[in-house]
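Dropping the structure in here first, questions after.
Note that one protein chain of the assembly has been removed; the remaining protein chains are unaltered in position.
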Amino acid sequence: MSEIGVGHYITLSAILFTIGAVGVLTRKNAIIVFMSIEIMLNAANLAFVTFATAIGDLGGMVMVLIVIAVAAAEAAVGLAIIVAMFRHRETVNVEAFNTMRG
Amino acid sequence: MSGIAIAFWVLATIAVVTSLLVITSRNPVASVLFLVVTFFCLAGLFVTLHAHFLAAIQVLVYAGAIMVLFLFVIMLLNLGTPQWFDVAGTPLKLLALVLGLAFVGALVAAGIGDFEPPASGPGAGVDPDILGSTEAIGAALYSAYYLPFLVTGLLLLVAMVGAVVLARRER
Partner (left out) sequence: MAAWIWVVPALPLAGVLINGLFGRRLGKGAVSVVGPGAVGAAFAVSLALFLDLVGRPTAARQLTQTLYSWLAAGDFEASVGFLVDPLSATLMLVVTGVGFLIHVYSVGYMHDEDRRGFARYFTYLNLFTFAMLLLVMADNFLLLFVGWEGVGLCSYLLIGFWFKDRDNATAGKKAFIVNRIGDFGFLLGIFLIFGTFGSVTFADVLPAAATVLAPGGDLAFWICLFLFVGAVGKSAQIPLYVWLPDAMAGPTPVSALIHAATMVTAGVYMVARSHALYDMAPEVLAIVAGIGAATALYAATIGLVQTDIKKVLAYSTISQLGYMFLAVGVAAYAAGIFHLVTHAFFKALLFLGAGSVIHALHGEQDLRRMGGLKSIMPVTYWTMLGATLAIAGIPPLAGFFSKDEILWRVWDAGHPVLWAIGFATAGLTALYMFRLFFLAFHGEFRGTPEQRQHAHESPPSMIVPLVVLGVLSVVGGWIGIPPAIGNLVGHLPNAFEGWLAPVFEGGHGAAVHGAEVHAVPPAEYALMAASVAVAALGILAARHLWLARPDLPQRIAARFQAPYALLANKYWIDELYDAAVVRPYNALSRFAWRVVDDGLIDGLLVGGTGALVQWQSRVASRWESGNVATYLTVFFGGAIAILVYYLFG
């Protein structure tokens, strides 16, 4: 097997991102959708770290740190919203929240 | 094959497989657990990239805190069993699949597989072990990236307040 280069990591990042995206589009359970978004974020993190190591710039790693912090915040707020949604509609089916239709 | 190469292939495969399982599982709890495994793989990949500090943070925050939070909510809303509505119709699944393949295909066709970044950047000649260490990141965080650090703190505060307000029961 050849040397693992940046290309490999980036390809992996792309694949993980796609998987996350497909998950977001396909699933109707709000919580699963959220988890798919987390997958996408992680894929991006992987890309960042790869480049940080490759070109020796610490900025990439700091970015990842911040992304993780933001993801945590976002998860907290998002799940709070889901809880609130559940209180209204007794469900977390994203299709049940379609009052903006038409 | 070098150790790093083996580690990469193993971790990469497991990450892809489990993330696929995340999005295809019926049971939300199963999805959560698979996601945790994915995160661990990712942490391992960070290690192969000499980002030791980040690997630790990944496990601590993501796998440790965020996923636990997910589990809490699932249990709170009693969604631990497979839901009848969960997966989209076939046309949409197909379309999403096509789009996804198109995305990856486009990127691969553009040549990201052979991508070599320019060997520039501030720490070009620095030993990677030192680069990704806690000391280095800490130094950077409190000097060059001081402002983002503070703002992130503020963001976390806001998020916390927001979460409390949103989840409050209405009187």
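Each chain carries a letter (A and B) given by its place in the written order, and its residues are counted from 1.
To be clear about the criterion, a contact is a pair of C-beta atoms (placed from the backbone, for glycine too) under 8 Å apart; a residue touches a chain by one contact, two chains touch by 3 or more.
As the structure is a computational prediction, the values presented were derived from the model and not from experiment.
Novice: Taking the whole complex into account, name the chains on display that the unshown chain touches.
Specialist: Spelled out, the missing chain touches these shown chains: A, B.
Novice: Which residue, A:25, A:46 or A:80, contacts the hidden chain when the whole complex is considered?
Specialist: Touching the chain that is not displayed is residue A:25.
Novice: Decide which residue listed in B:65, B:99 or B:160 touches the omitted chain of the complex.
Specialist: Of the candidates B:65, B:99 or B:160, B:99 is in touch with the missing chain.
Novice: Go through subunit A and note every residue touching the omitted chain.
Specialist: 21, 24-26, 28, 94-95, 97-102
Novice: Could I get the residues of subunit B that touch the absent chain, sorted low to high?
Specialist: 88, 92, 95-96, 99, 102-103, 106-107, 109-110
Keep in mind that, in the parts below, only the chains that are shown with their structure count from here on.
Novice: Taking the complex as given, what residues does subunit B use to touch subunit A?
Specialist: Listed in rising order, the residues are 1-2, 4-5, 8-9, 12, 15-16, 19-20, 22-23, 28, 31-32, 35, 38-39, 42, 45-46, 48-51, 53-54, 57-58, 61-62, 65-66, 69-70, 73-74, 76-77, 79, 83, 85-88, 92-93, 95-97, 99-101, 103-104, 107-108, 112-126, 128, 131-132, 136-137, 140-141, 144-145, 148-149, 152, 155-156, 158-160, 162-164, 166-167, 169-170.
Novice: Sort out for me which residues of subunit A touch subunit B in the complex.
Specialist: 1, 3-12, 14-23, 25-29, 31-32, 34-36, 38-39, 42, 45-46, 49-59, 61-62, 64-66, 68-77, 79-84, 86-87, 91-93, 95
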